[in-house]
Each structure stands twice: as C-alpha cells, then as structure tokens.
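Apart from one protein chain that is not included, each protein chain of the complex appears where it belongs.
Entry: chain A
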C-alpha cells in the first residue's frame, strides 16, 4: 500500500499481513524497553485539522516506539488561523523533511487530496463521516484477540451510524475478515445504504446471537438538529444488560470513545469484564506501529 486512506481495493491477505505485524508490535510493547530502531531517520507529522486526543497520542507514541522523529501540528495554534490553506500547510511540512502525514480533518476527502499534494505517505486519521481506517484496524485486532477468528461471526454496530466514520471503516474492513456485520440505530441515524452491512432499526434483531457488539458514540451535538430525542434514544437503543441477553453469552463490547456513559451504553457495562474499551486503546498503538512500518519501510525516498 502507498497510503492508508480507506479499505477500498484491499485484499484479505493485506489486512492479515498488517495484523500479523501488529501482533509483533504488541510484543515489543510488552518488553522492558518498548522501543525498536525500525523507523530511525523517518519523520512523522500528526496533522490534526480537527481536535483529537487518543488518535493523535496513539500515533505519536507508535511513531516514537519505532524511533521516528515526530512533529505535531494542531490547527488551533497554527497559521491556519492566519488564513494559510491546508495545502500550503502540508507543503511547508514537506519542505521540512516530513516522510509521513497522519491527517485528521472534519471534511471528508482531505487525506485523499493530501495524498496528491505531498510526496510522503498519508495516513487517514479520520476524515469527516467518511473513514477512520486505523480505528477499524484496531477494532478488528481487538475482536480477533477476543474471538479468535471473525469467520462467520456476527458483529453488531449500534448507534449513530449516519455520522460515524468508525462504522463506515468497520463495515469496509470486517467483512474482509469473514464477519457478518449488522448496523442498528434509529431510522433517522441510519444511512441510506451501507454496502457490507445489514441495517435495521430494530436493535433486538442486530443483537440476536451477536458474537460482539460495537457501540458508537451518540453525537449529542447533532441531537439539536432534531434527528432524535435523547430520552427516546436511551429508551429504545441504549445497550443495556437486559438487551445484551439477546447476544451470545459474554459477547464482548467495544466502543471507539469518547463514551457518553449511560447514554449509548449503560455505565456499569462500560466497566464490566466484557468491555474491551481500554483494550482497544491499548491495541491502537501496536496497530498504528504496524501501519507506519508497512507504509514507510521499503518505500522509495
């Protein structure tokens, strides 16, 4: 792969190879010295045109764990405020010798555009509602850790699918590994179509015999637009202990964060043994190390 923008055109073997590398990186993170020299000499820039905590920190840690130099760009404290364009910002970084750009943007397509502007590699760190491929990779990694294999496994993705780039990337990725993906949410928060997933507004249908449940953040800021009433959502779509009885016993729970406790997910469940939320964050570093390794090592400089 030249860049990681989304999973269009990806083969199962490519995903598996990347996840195999992530397993090796996970072992590196267990060592007394959690650092290898693999990316010595490379410079990685995290270019976040939209705020983020975990994705940016996770990428920066991943790059540092492999001895890359890291520069961090945040829109709020940059010349963007003086009217500099995204393109000029990226070309400035390129002139400073950056090799890889991890780009987060609130508008869909910015990383794709960036890949045309810069010579280095581009990793999509989340763009608009479109894609968040490294989140999907760490979700897949965490699911594989919990379930062993995704072949024929039913994964239910619950909540605001309409606005979720995480859901879109998971719907592209998980079927590549053999999973059957269901999406459930209120009709106003379901997209018109989502190839790769079976959509339903009946939560019980998606949860029935599910091997794992991925709960999405309910984007409260959008509730004012009248897409749904918060209390109605909680009443019908909150993932609760009682509703989870429809899923397979002990089915693990995932959430990409940040989490609205007692809104999309019952607070006690978030802290329960079946919650893999912290595991997802933990695995994120190893998965992003694997992504940077696959993109940077061996490319022409």
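Here is the rule we use: contacts are C-beta pairs under 8 Å (C-beta built on N, C-alpha and C of every residue); 3 or more make two chains touch, one makes a residue touch a chain; residues count from 1.
Basically, contacts and distances are computed from a predicted model.
Chemist: The chain that is not shown, which UniProt protein name from "Acetyl-CoA acetyltransferase", "Bifunctional protein PyrR", "NADH-ubiquinone oxidoreductase chain E" or "Heme exporter protein C" does it carry?
Modeler: "Bifunctional protein PyrR"
Chemist: From the listed residues A:42, A:59 or A:182, report the one that touches the chain absent from this view.
Modeler: Per the contact definition at the top, the residue touching the missing chain is A:42.
Chemist: Which parts of chain A are in contact with the chain that was left out?
Modeler: Residues of chain A in touch with the missing chain: 17, 20-21, 23-25, 27-28, 31-33, 35-42, 66, 293-294, 296-298, 300-301.
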